[in-house]
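Structure record follows, encoded as structure tokens.
On to subunit A.
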Amino acid sequence: MSIEMAMMGKASADDRPATTCDDVECVMARPASMTDKLMHYCPGCTHGIIHRLVGEMIDEFGLLDHTVGVCPVGCSVFAYEYFQCDAIEASHGRAPAVATAVKRTDSSRFVFTYQGDGDLASIGMAETIHAAARGERITIFFVNNGIYGMTGGQMAPTSLIGQKTTTSPSGRIAETTGMPIGVCELLSSLKGVAYLARVPISSPKNINTARKYMRKAIRAQLENKGLGLVEFLSTCPVQWAMSPIAAMKHIDNTVIKTFPPGVFVDRVDPVDATSTPMPAVAHTGAEA
Partner candidate 1 sequence: MSATLEHPGAKNVAAESEPRGTEQVAGTKRLVKGNEALALGAVHGGLEAFFGYPITPQNEIPEILSGLLPSLGRVFLQAESEVASINMVYGASAAGHRTMTSSSSPGISLMMEGLSYIAGARLPCVIINVMRGGPGLGNIAPSQADYFQACKGGGHGDFHSLVLAPWNVQEMFELPALAFDLADRYRTPVFILADAVLGSMLEPAVVPDQIPPLRKVSKEWATVGRGRRAVKNVVNSLYLDPEVLSAHNETLQSTYREARREIRYDTRFTDDAEILLVAFGIAARVGLSAVRLLRKQGMRIGLLRPITLFPFPSDAIKHLAKQVRQTFVFELNSGQMVEDVRLAVNGISPVDFYGRMGGVLPGPEELAEQIRSRIGRGDSL
Partner candidate 2 sequence: MKNEVLIAGFGGQGILLMGRLLAEAAMKDGYHATWFPSYGPEMRGGTANCTTIFSDEEIGSPIAACYDIVIAMNQPSLERFGPKVRPGGHLLVNSSMVPIKCERRDIQCAYVPAVTIAGQMAQERVANVVMLGSLLGICPAPILSAYEEAIRSIIGVKKPELVKINLDALAAGRAAVEEQLCAPV
């Protein structure tokens, strides 16, 4: 019997008793909160990993029954197809406003948004900042790959200086297009934010760190502390014109210089904040 069949708990063809997990160690299975729909993402894209992490978290906290996910416009526009929870497709940038209303009308719901950098940091910046300022009890999973993937690789508010995109063909120039927006740095001054962290999705170790951050961002909501946001430094191999492995290395070698990883705000377990190195910028004036 194959491991796959064992995971699915199906009996083998000759009707012998099914092999159970007592016999075969199940090391990998799809989270119960996810569907078996084939994902539409490009090869090497990290959306799949981040989706899986979200699914794991919903399972781990036992939230599926009362979760409402809010999906964005962008590459993850079909995210609702991959989760078993109820979901709302928001218009471009407005997921925090939609999530605000879903949560406010019934605080027993677990409400998360899943947004890209064009969605959250460009067209939806007002909704992002105000949801954070109000301390909405929502959890935002922010996928920052520094480019508009779905529309064909245009410059994003988080594109790096010098980054070539279809609307910055010679590379992004600060003089005319400004500097990349650091969402964690920007939001860290707002007292409504209970948890704020940035993590690269570039290695198994970092993915484990992402799980740790996501737990806190979810607890920020469940423990009624405020808004929780995890920013994932994500790849876009197709629009970056890199192999998936080169894209991962690009995050670790280059992207993190503009977007330093770490915990920016932690009002969930305030003690932890001292043990987790915070980027220098995050402290400036935040607790005057």
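Criterion applied: all candidates are chains of the complex that A comes from, given by their letters.
Going forward, a contact is a pair of C-beta atoms (placed from the backbone, for glycine too) under 8 Å apart; a residue touches a chain by one contact, two chains touch by 3 or more; residues count from 1.
Just so you know, these numbers come straight off a predicted model, no measurement behind them.
Colleague: For subunit A, choose the touching candidate in this complex from 1 or 2.
Modeller: Considering all copies, subunit A is touched by candidate 1.
Colleague: Which positions of subunit A touch candidate 1 when the two form their complex?
Modeller: Interface residues on subunit A, with respect to candidate 1: 64-68, 70, 77-78, 80, 83-91, 94, 97-102, 104-106, 108-110, 126-127, 129-130.
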